[in-house]
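Of the protein chains in this complex, one is absent; all others appear in place.
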Amino acid sequence: MSNQQLSTKEKIAKRVAKEFKDGDVVNLGIGMPTLVSNYIDPNISVFVQSENGVVGVSKASATEKSPNLVNAGGAPVGMIKGGVFIDSLTSFALIRGGHIDATVLGGLQVDQAGNLANWMVPGKMVPGMGGAMDLVAGTKKVIIAMEHVNKKGEAKILKECTLPLTAQGVVSMIITELAVFECANGQLTLTEISEDSHLEEIKAKTEATFVVSEKLHKHKGE
Amino acid sequence: MSNQQLSTKEKIAKRVAKEFKDGDVVNLGIGMPTLVSNYIDPNISVFVQSENGVVGVSKASATEKSPNLVNAGGAPVGMIKGGVFIDSLTSFALIRGGHIDATVLGGLQVDQAGNLANWMVPGKMVPGMGGAMDLVAGTKKVIIAMEHVNKKGEAKILKECTLPLTAQGVVSMIITELAVFECANGQLTLTEISEDSHLEEIKAKTEATFVVSEKLHKHKGE
Amino acid sequence: MKVIKKEELSNLIKSNQTLMIGGFMSIGIPETIVNYLSEMPIQDLTIITNDTGVLKNPVDEQIGVGKLLLHKKVQKVIASHIGMNAETGRQMIAKEIEVELIPQGTLAERIHAGGAGLGGILTPTGLGTIVQEGKEVITVDGQEYLLEKPLQADVALIKAHKADTYGNLVYHQAARNFNPVMALAAKTVIVEVDELIELGELNPEEVITPFIVVDKILVKED
Partner (left out) sequence: MKVIKKEELSNLIKSNQTLMIGGFMSIGIPETIVNYLSEMPIQDLTIITNDTGVLKNPVDEQIGVGKLLLHKKVQKVIASHIGMNAETGRQMIAKEIEVELIPQGTLAERIHAGGAGLGGILTPTGLGTIVQEGKEVITVDGQEYLLEKPLQADVALIKAHKADTYGNLVYHQAARNFNPVMALAAKTVIVEVDELIELGELNPEEVITPFIVVDKILVKED
């Protein structure tokens, strides 16, 4: 499927999926990150952990549904052969202890210091952080998958987050429909621009200061 | 069996066994405390936990021995129907978390503040505290089962321990072949005297200051 | 005998108590117990739970903590997520209840600490966020951590799949979640099970919760 036919969310999910290597264990946040499963290279094995206590999540079987086999969003799922059930203490020991290779979460704001805000907006109903603060504190690679600007067209990649933080200095990578940034040592580096975009658009829609990678290349999108 | 025919250690073990109630979960230290099992009232159910990961220890079966079914002293044991295996983290969560009703340990010295010394003698080979420090820190009732005086005839129940402590202020009860003391709020109370002994002997062989319980009674020994 | 009928719950659970309730969204909740509780003449409970469930229509189908909230039994909720049940947010904003939000992995470790006799744990989760407010920051080997205190309850209400008559427990799939860790952290532990089986029918290697922490067993009603 060419990128033109994909929705913005699908484009982002497809690009995120390229970050996974054979054997990786990943945790996919609720919502758009869950879409990433659909784009994982079928030639590699990627194991999905869900923080409610399932290691080895697969697609829900159309025929064999169990009310107790769900992911952290409450959606019915299946389990791979070799998958296991664990309790919440073990689940978060795996998460906080660095045993998960990558987590993919949405973001409201990310800043150039790698700070993340994705759990509350003052004045709105506060849903609670759930497992997000632990996931970003402990996972080896924290990938924020989000649209480049918000619904009002405002930048979400900022010099400094203005919303309450989920965690400080934890973001490894930002993937949007327009670009990919790596985040290390308090610095953002633009490493990819989508074929639909160009550097001037990225600059216009990004408040944060960033470095352009020497090996910057357009992402071919398939 | 009358007390006269029992060894000193057996007398102590027999008296300790009277402390257990139906349904109690107990941990018995290596050595003399293990003898206590032999004297538990057959009309009650007392569950023995061993800190190496067995809940529901029973006597080793003469016919079915397993090399992996041992107690914390390495001695072959059996398991009751309904017994379970746990790992060391869970085992000590049970111990430190107050889920064990009573632990029985030997003592080198106990003092009137409830301090216990039972794990090392300076200048001698240090074996290590094993699980003793956790057992006395977390178990609801800490029973020290020991001979009243040491091999040199010196008091072991002291005003203040001189050996390195195992823990501070943790002892609930001291049971010797001569007497029983309860320990609470930094005060020792003599509650029983063995039928072989008398108050003057206890006073002579005990350095600690103690109160004599109003309801002091000779222990009839069966 | 540990097996009870639901009518006996009124002797075990009182107003103003702190209850832990197992479950993750609508999975692994002791529904029969919670439904009975919501009809009991009690109030001002403090509830420690992962989340307040998913608001359903009609409200009669509400399960878990949501039902207790609807029936105004609760004065305080300690949870990681309340966003799927708008009634929680409404009562919070109306100041009918107090809500304390805790990161999910911190919640699990705080309950573990409560059950294991620890004075607290140090976690990087929540550093530099509003979760840090009012908490001690402790530096260990150059890294900062939040000191998070243990959580304990008067009563834990948990859900397991099967219990034997001693109270050994096994769980089903993702319905395990917070239930095992809560089973160690309350003075009284009441488990609701799908099935009660004979002693000896569970493999001692696969028991997740050892019987010694379980006080009462109630068989689920359909």
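The first chain written gets the first letter, and so on, giving A, B and C; residue counts start at 1 in each chain.
Just so we're on the same page, contacts are C-beta pairs under 8 Å (C-beta built on N, C-alpha and C of every residue); 3 or more make two chains touch, one makes a residue touch a chain.
These numbers come from a predicted model, not from an experiment.
Listed by label, the shown chains that the missing chain touches in the whole complex are A, B, C.
Across C:28, C:89, C:103 or C:124, the single residue that touches the chain missing here is C:124. When the full complex is taken into account, the listed residue touching the unshown chain is A:49, out of A:34, A:49, A:109 or A:197.
Within the complete assembly, A:79 is the residue of A:79, A:145, A:178 or A:193 that touches the hidden chain. Remark: the omitted chain is touched by one listed residue; of B:11, B:96, B:148 or B:205 this is B:96.
Residues of subunit C in touch with the missing chain: 109, 113, 116-124, 138, 140-141, 143, 145, 147, 149, 170-173, 203, 205-206.
One chain is missing from the display, and on subunit B it is touched by residues 50-54, 66-70, 72, 74, 85-89, 91-92, 95-96, 115, 125-134, 137-138, 164-168. Considering the complete assembly, subunit A touches the hidden chain via residues 25, 47, 49, 55, 79, 81-86, 90, 92-100, 137-138.
Rule of thumb we're sticking to: only the chains that are shown with their structure count from here on.
Interface comparison, A-C versus B-C: the pair with the greater number of contacting C-beta pairs is A-C. Geometrically, the chain at the heart of the complex, using CA-atom means, is C. Look at where the CA atoms of subunit A average out and do the same for subunit B: the two points lie 55 Å apart. Subunit A and subunit C have Cα centroids lying 29 Å from one another.
In terms of their C-alpha centroids, the spacing between subunit B and subunit C amounts to 35 Å. Annotation for subunit B: no residues touch two or more other chains. Multi-chain contact residues of subunit C, defined as those touching 2 or more other chains: 112.
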